[in-house]
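Rather than the whole complex, this shows some of its chains in their spots.
Letters A and B mark the chains as written, and numbering starts fresh at 1 in each.
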Amino acid sequence: MSHTSAAARASSPAPSSGSHRFSSVIHRIAEEMNTLDDHGTPADYIPMLADADPRRFGMAVAEPDGTVYGVGDWRQPFSTQSISKVFALALALSLDGGQLWRGVGREPSGNPFNSLVQLEYENGIPRNPFINAGALVVTDRLQALTGDAAGQVRDLLRTESGNAAIDFVPQVAASEAAFGDRNAALAHFMASYGNITLPVPALLAAYFRQCSIEASCADLALAAGFLARGGVRADGSALLTRSQAKQVNAVMLTCGTYDAAGEFAYRVGLPGKSGVGGGIIAIVPGVCTLCVWSPGLDKRGNSVAGVSALDRFTTLTGLSVF
Amino acid sequence: MSHTSAAARASSPAPSSGSHRFSSVIHRIAEEMNTLDDHGTPADYIPMLADADPRRFGMAVAEPDGTVYGVGDWRQPFSTQSISKVFALALALSLDGGQLWRGVGREPSGNPFNSLVQLEYENGIPRNPFINAGALVVTDRLQALTGDAAGQVRDLLRTESGNAAIDFVPQVAASEAAFGDRNAALAHFMASYGNITLPVPALLAAYFRQCSIEASCADLALAAGFLARGGVRADGSALLTRSQAKQVNAVMLTCGTYDAAGEFAYRVGLPGKSGVGGGIIAIVPGVCTLCVWSPGLDKRGNSVAGVSALDRFTTLTGLSVF
């Protein structure tokens, strides 16, 4: 295991100031993950993701003071995919102060037949900002507010992680676009209810770009630090109010892991957000942020080793929110 | 406001040993609740509930050491209704060690068209133990294990609260039975999938009895104390393992307030369970349990002043889990 603070990583090595209190626990977890019977299967609709070795595993912890350390492939960039939705949500909330909630709900979806059905029953208002339909609304609003939703998300990740190399991966965005009919259907359907402001092709382009951002466990654990610090960014300024930060955590807990949010809350007990790239971020409010990556997914699209590692983390440390 | 420990209440007055640290905040909240524009409407299908004054309000805090104190109508018994489901769940889990989860899920329902639809898609396995269908499964299992599900729940409430006067209200159970066709439909439907073991009429009788238990905010705050103490009962013995207690809290957070679980997590940020009698219990793990009562309900069946008071509590104290 290596470790470093965010500031150090951005420039030159410097002595870490953090406690590294979870160093031994994450090493233990990494060893346990080697023995998993089934690591799941990588997402297959994006060629660059499909080839990943499902046995790869990385985990990083970022403490509130910006110290970050990890184990395994914790510095390996991977496709953030839906994890980017957390940052897009935070930016949209910080800029529009809650108008967003007129166009997207905060309730779990709970629908194994996915969101299109529910979207029709609920007149084009998606249930929450983390299902695809809701994330499209968030990107639509952020694009309207800033003119470059995807760029804003990338820049937030860069600034909070101190890693200026974080960027889009055009081939991944292109793969998403090639399989984009379902997202196009969702966007047009919401547009038919007046709940999308951009032209659908422009919205989809921004959305696929946002999802194509590549970052490492170290980057994402640091970048999500504001959610463990009551909304405060790495530089001490406020991205969100304390109340807003809690609310984002609440939405992550109830809606952050697709159809398995209840199971995740039950097993892990932390606000978390997964992506089909195999990453999951999780927040221990006031204590630390975690990011784990392993590309093999379960049937619901969550990283098998990722969920398992977080489950072990809260079991070993007693640090769930419950 | 008056206050007392559970032990004291059960016998003779004794000096409270607790901190009463939330005494002033709940007084402030009670005053604020007086000024609410709209207190909602009591449930109208049970005559004994329909007549309640929606402006009544009580709130109690129980600390882990058994101290309890409150404000307003905090000693007024009311119909626990769905709050009883938390205690039935805890008892079933403690007795069967997890077999229960074969017949009921842990995912939020998220379905505004309610559970019958979902139940069909999911082959008779209800989404979680707090929607009616899931609670029927819990009562079915508890009845099979103990022969008297409703009596077990009542006795748990009595023991943990120290109030031996807690009991069923037969007229309320009879009113539920008179409007019981929908619950009968749910039970028969699950039975058609083999997910109910009792004869349906016997199950319904047990279920309606369980829901008819009357208790006060003081009683319920004390009785739910084991969920703030990692599963430990008032007498120091374990009802649940620490892990099980956290799991019950997780299910309460994601599924405890009908279709409004996401909203409740967002506004209040605590595991909570409401009932159509106007009560809500909420858990601050390691810190205290809360019970609030006000009979006026919002459209989703949660007490208007109850949710508002809990929202204010976490805002004023900063004590949400997020």
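By our rule, contacts are C-beta pairs under 8 Å (C-beta built on N, C-alpha and C of every residue); 3 or more make two chains touch, one makes a residue touch a chain.
What you see is a predicted model, and the numbers here were worked out from it, not measured in a lab.
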What is the copy count for the full homomeric complex in this file, when 2 chains appear in place?
4
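Operating definition for what follows: only the chains that are shown with their structure count from here on.
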Please output the residues of subunit A touching subunit B within their complex, sorted ascending.
105-113, 118, 121-122, 127-128, 242-243, 245-247, 249-251, 253-255, 259-263, 265-266, 269, 271, 283, 285, 315, 318, 320-322
